[in-house]
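Note that one protein chain of the assembly has been removed; the remaining protein chains are unaltered in position.
Entry: chain A
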Amino acid sequence: MVICAQFLPSSIARAVNIPQPFSVSSGQILLEAKGLSCIRQDRVLFEQLSLTVHGGELLQIAGKNGAGKSSLLRLLAGLAHPDEGDIYYRQQPLAQQAADYAADLCYIGHQSGIHEQLTALENLRFWRAAVQAPAGDDYALLGRLGLAGLEDIPCRMLSAGQQRRVSLARLWFSQGQLWILDEPFTALDQTAIALLQQHFLQHLQRGGSIVLTTHQSLSLQYAQLCKLELAYRW
């Protein structure tokens, strides 16, 4: 770990490249949902739910298991359509902006999005190509995430927490302004959670926005933290 810390600053610079200004400036509305309803298996998870996400804001969605947190995230990520209500991206309906929105979004769902038969490095290269991120030093990035020496073994040999780290490594080269993350802290140890929160803070300071679900209380002080509590309904 000491060795990793030594080449830390340069590795960040190489992995992240030069930050570019986002399309929506801080404080303006990036994403807005009006009157959302979601029905799953004849159960109304939530109805008439409205929310706004501004640039530079972190929205934490909390709630009991089964309250509909993941369903809400999937609606916001454009993966499913709400039973009622509309979602607006940059004040335009999502359906008209779907391509721009997808390019501006980094969604990491409940499943990790990494293939167990591929190594950490191969998974990263795949996602780098998929999101059209500029080439970067993946070794340095994985080292920074505490995976030095584990780059070249298949991910099925890694622990759950290490797999999660590989999956979240995408956030270090994502170009999207909006991150939608489903339980990003699952299986991570304290060091990794602190590292991830530090990275969240950087993203927010650049004017990016984050929507995430977690049962943990966020330890760092975020300037703009909103919390949305979903109640469990029968």
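To be clear about the criterion, a contact is a pair of C-beta atoms (placed from the backbone, for glycine too) under 8 Å apart; a residue touches a chain by one contact, two chains touch by 3 or more; residues count from 1.
Assume contacts and distances are computed from a predicted model.
A single chain of the complex does not appear, and UniProt lists its protein name as "Heme exporter protein B", one of "NADH-quinone oxidoreductase subunit N", "Heme exporter protein B", "Xylose transport system permease protein XylH" or "sulfate adenylyltransferase". Of the candidate positions A:Ile39, A:Ala62 or A:Ala102, contact with the unshown chain belongs to A:Ala102.
Check A:Lys34, A:Arg90 or A:Arg125 against the missing chain and you find that the one touching it is A:Arg125. Taking the whole complex into account, chain A touches the unshown chain at residues 74, 77-81, 98-99, 102-103, 105, 107-118, 122, 125-126, 129-132, 154, 180.
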